[in-house]
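Following: one structure in structure tokens, then a few remarks.
Here the complex is missing a single protein chain, while all its other protein chains stay put.
And now, chain A:
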Amino acid sequence: MPKAKISPVTGRYVTIEVDGDEYKVFYLENGTGQPIVCQHTAGCHNHQWRGLLEDEELTQNYRIIAYDLPRHGKSDPPLNREWWKEEYKLTADFYTKFIVTLCDALELERPIFMGSSFGGNVALQLALRYPDRFEAVIPVEAADYSPGFYLDWWHHPHANAAQVCASGVWDLMAPQSPDKDRWATWFYYSQGSEAFKGDLYFYSVDHDLRGKLDQIQGDKVKVVMLTGDYDYLTTPEDGRRTASQIKNAEFVEMVGIGHFPMSENHEVFRKYLKQALDMIRTAKA
């Protein structure tokens, strides 16, 4: 009998409390060393990080932790509240508090935080609000402000929300990314349509760091921004402009990739991620 291929990635639940609400949070992890905490994109889940979680080189030196935000993937909405009686709108206050509480629960000391899209925007918020809590942040496809995507189309009852959400973000990916990975990303998006719009309340409305970027203590928390050249929502120009206003921040334009680099083309993304991690290591030294 051939030996089964069993992944080294493990999945666990941890229960945490944020603002009096109880959340049972699902996370995947693999590797040893400095923790890198990974946030998926809006309306998605942690499987977007599947390439990084199984990256044999990077997991030798880093403990990769990818969680599902509540209401996404295997993390339910709050356990002890009638959440269905209010419209879901993700805010920067809750989002940042949730991430820090999760890192505390997992007893992570000065982790690196990395997220893409609304996860990239919250990385900037974390750098501003919790400079002592993180070694560095890697905002991927992020900007100080990213309006224009809090759209009613995501919930229109006369359209197939799963298809609109998944196909609406299709051309956020680069056409040269492998078909199988673009379609996997599409598939993830077809699963998360109910949370998508509420997530985008944070992405396009509540998140606004214009005029505040100079308050980020870039000497305490290193900021390395990565943006793909096929991202029409947060373009390389947006990333470059944002990084230029943060002390000690770096910006890297990723060529031939879009808004979901980790899931649409891990092989291309990992080259840029290694570059970002080198920058963080050098800054630490």
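The rule we apply is simple: a residue touches a chain if its C-beta (ideal position, glycine included) is under 8 Å from a C-beta of that chain, and two chains touch if they have at least 3 such contacts; residues count from 1.
We adopt the following convention: contacts and distances are computed from a predicted model.
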Subject >> Undepicted complex member, UniProt protein name, chosen from "ABC-type sugar transport system, permease components", "Gluconate 2-dehydrogenase subunit 3 family protein", "Hydrogenase expression/formation protein HypD" or "SCP2 domain-containing protein" >> reply: "SCP2 domain-containing protein"
Subject >> Per the touch definition above, residue among A:Thr32, A:Asn80 or A:Gln163 touching the missing chain >> reply: A:Gln163
Original post:
Where the complex has a chain not shown, which of A:Gln60, A:Gln176 or A:Thr282 is the residue touching it?
Top reply: A:Gln176
**OP:** By the contact definition given up top, give the residues of chain A that touch the hidden chain.
**Re:** 148, 153, 156, 158-160, 163-164, 166-168, 170-172, 174-176, 229-230, 232-233, 235
